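Our next item is subunit A:
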Amino acid sequence: MSEAVREPPLLEVEGLARSFGKVSAMEDVSMSVRAGEVMCVLGDNGAGKSTLIKTLSGVHLPDRGRMLISGEEVRLKSPREARARGIATVYQDLAMVPMLSIVRNFFMGAEPMKGFGPFRRFDLAAADAIVRAELDKMGIHVRDTSEAVGTLSGGERQSIAIARAVYFGARVLILDEPTSALGVKQAGIVLRYVAQARARGCGVILVTHNPHHAWLIGDRFTILNRGRSQGTFSKEQITREELIQRMAGGRELEELTHELGELTRGDKRLAASRE
Partner candidate 1 sequence: MRSLFNRPELGAACGVVAIWSFFSLYAGGSGFLSWAGSATYLEIASELGILAAAVSLLMIAGEFDLSVGSMIAASGMTISLFCERLGWSIWGGIAVAMALSLGVGFANGLVVVRTRLPSFIVTLGSLFILSGGTIGMTRLVTGRTQVGGLHQALHYGSAEAIFASRLGGFSVSVLWWMGITVLATWVLLRTRFGNWIFGAGGAPDAARNLGVPVPKVKIALFMTTSFCACLVATFQAVKFTGADVLRGTGKELEAILAAVLGGTLLTGGHGSVVGAAFGALIFGMVQQGIVFAGVDSDWYKVFLGAMLIVAVLVNTYVRGRMVEARR
Partner candidate 2 sequence: MRSHQSLRALIGCVAVVLAAACTKGEPSKPAGPSGTTAEAPSAPRKDVKIAVVTHGQASDTFWSVVKNGVDNAAKDLGVTVTYNAPQTFDMVAMSRLIDAEVAKKPDGLVVSIPDANALSRSIKAAVEAGIPVISINSGGDVYKQLGVLLHVGQTEYEAGFGGGEKMAAAGVKNALCVNHEVGNGSLDLRCKGFLDAVAKGGGTGKVLAVNAADPTDSKQKVSAAMGEGIDGIMTLGPLGAGPALAALKEGGGLGKVKLGTFDLTPDVLAGIRDGALEFAIDQQQYLQGYLPIVLLTQYKQYGVLPAGGILPTGPGFVTKANAAQVIELSAKGIR
């Protein structure tokens, strides 16, 4: 970890801004992620999370601001370019083809081939072997890799999507609300694989509006509010309560603080009983 800190961050952005017509979706966002670290980007609905994701993954170009990959300034013009530079994005519901087998999903768009000329074909046997090995490495157990993805749980699906991104050389993994649609147990499965990906040296950007999940896995936290970053904190610098309070708009919403406090105490008990 200490070695990684000395290198430039895998991905760093400074003062990113982007507006759509008259609507400003992102005004001033700065953050970075290093190898072997989980950076949680937290924000309520409308804070600019999805605009940030799309900018990082090459869907939108920013209006202002800088983006650096391993210290080198870049402008990502397409998702393809982002992928080529090792930035992989796993979208919440758009990661898998439900009626297709795990193997076929895993290699969608990057199928291993064998044979020559007109007989070039999808090497299913090799693909199957790779998938088994990769899932093993991530500690994911499936009965049969030819089973349809639709029969898997949401957590397993997200996990396989993560395994796939890691296999195809992702250095920076952007996860869009990976746990929002999942129950506590399923979310736990996904967070475990996020930890696995971190252990393999990936820089993970986990975008979420759920501070509890973020607190469980995150090394550093960047809080977004109304299109601006409200600062970045390491886990030692901030408590969970502060995290929640800042997410909700900080001191501007004094009247809500009391209620939030109540909620937090409830959650704390819940978390305690879970642990």
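Selection rule: all candidates are chains of the complex that A comes from, given by their letters.
Assume a contact is a pair of C-beta atoms (placed from the backbone, for glycine too) under 8 Å apart; a residue touches a chain by one contact, two chains touch by 3 or more; residues count from 1.
This structure is a prediction, so every number in the text was calculated from the model and none was measured.
Note on subunit A: across the options 1 or 2, its touching candidate in this complex is 1. Subunit A makes touch with candidate 1 in their complex at residues 79-80, 83, 89, 91, 94-100, 104, 107-111, 113, 120-122, 124, 144, 146-148, 150-154.
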